[in-house]
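Removed from the display is one protein chain of the complex; every other protein chain stays in position.
Moving on, here comes subunit A:
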Amino acid sequence: MNQELFTVNNVWMMVATILVFIMHLGFASLEAGLTRAKNTVNILFKNTIIPAMGLLTYAFVGFNLMYPGEAFTGGFFGLSGLGLSLPEGWDTFNYNEGYTFFTDFIFQAMFAATAATIVSGAVAERIKLGPFIIFSTLYVAICYPIVGMWKWGGGFLDSLSTPFYDFAGSTIVHSVGGWGALVGAYLLGPRIGKYTDKGMKAIPGHNIPMAVIGVFLLWFGWFGFNGGSVLTADPGTVSKVFVTTSIAGAAGAFGALLFSYIKFKSYDITMVLNGILAGLVGITAGADLMGVGESAIIGFVGGSLVVFAVVFFDKVKIDDPVGAISVHLVGGIWGTLAVGLFGDLAGFSQVMSQLIGIGAVGVFCVIFSFVVFYAMKKTVGIRVHEQEEVEGLDINEHSMRAYPDFATKE
């Protein structure tokens, strides 16, 4: 390995890190756009605190939980100390051909907070700020890195006879967030007025342009999320991943467009936006394994599933204002399963391994989220008072309005 190639690899990994960073702005914009004006400060506050908290906790404990070292190979849990300690030769290709120790850390740290950001959309407009931050911190600091270790840290999912495969985190990032979102939205209950005796009520998001900006920022960032997960700047693999990622996102748009039109008889941009994201989530598990046609199928099915999932979750009265559960959980499960159905690893034993991974991660995340949310629900409470919810979380939790000059009183 020569120094020039090492430098190129490392620079690409840092660029990918920057791209993943901007996804946090994407989540913030999307979630603010698809919720009401009276809760905008609150949703932006959560989306601001989460990446900040994610970086700090990942430095303190997350990185060491997720990559505890070879001593824990094949295990369920490992911890190699607290804080960051530089290994010998951390800034050379002896550490890794693709990156230095610090590049490794910061790329992984940017991923960490995304799992909690996914939850914030599903529980929006009714969760108390404090309990949400406590949940997010525990989820990002403990749950996410333990699950990540199972695969990316050399744990038991990586040691199956046919190893579980998740290239950039359909399960390990997106489904982890999705399970937390599902449990949170279930325990909180729906927003006031969403499901009435006369049927379901629309609660339109207040800023569609902001939602569009958010999704384009997320798509933009996904080039780093998947492209960086190659872990080197290898031209063939990175360019292939760019293509599979884009094709899947594009096909997701059309899947959602087709089925939302058939079901709702309207061109609903929020569904198309969710469809793009579901396509991107879907390809994430196998972005380096798929051909162009297979990527299109995975994206299209992901985008289609979103429409049915949104309708389904509304039917069972799990209120998800931004569609996070449909996008990240349903899309994540589909994408992870797709690794066994399409592409270079397709086969029955791979399907079984994928199911084991989906199941193990699901059980752990659901139990973890349930325990944390339920404990808080029974003690400090997780939901704001009815009056606060009606007036808006901005003025009650933050004594502030997102648009003070345009405010109307409810």
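Note that in this section a residue touches a chain if its C-beta (ideal position, glycine included) is under 8 Å from a C-beta of that chain, and two chains touch if they have at least 3 such contacts; residues count from 1.
Keep in mind that, in the parts below, contacts and distances are computed from a predicted model.
K.L.:
Looking at what's absent rather than what's present, what does UniProt name the missing chain, "Nitrogen regulatory protein PII", "Heme exporter protein C", "NADH-quinone oxidoreductase subunit M" or "Aldehyde dehydrogenase family protein"?
P.N.:
"Nitrogen regulatory protein PII"
K.L.:
May I ask which residue of A:T100, A:T245 or A:T270 touches the chain that does not appear here?
P.N.:
Residue touching the chain left out of view: A:T270.
K.L.:
Which of these, A:P204, A:G236 or A:P404, touches the one chain of the complex that we don't see?
P.N.:
Of the candidates A:P204, A:G236 or A:P404, A:P204 is in touch with the missing chain.
K.L.:
Looking at A:V243, A:V311, A:V351 or A:V366, which residue reaches the missing chain?
P.N.:
A:V311
K.L.:
Give me the subunit A residues in contact with the hidden chain, please.
P.N.:
200-205, 260, 263-266, 268, 270-271, 310-311, 314, 323
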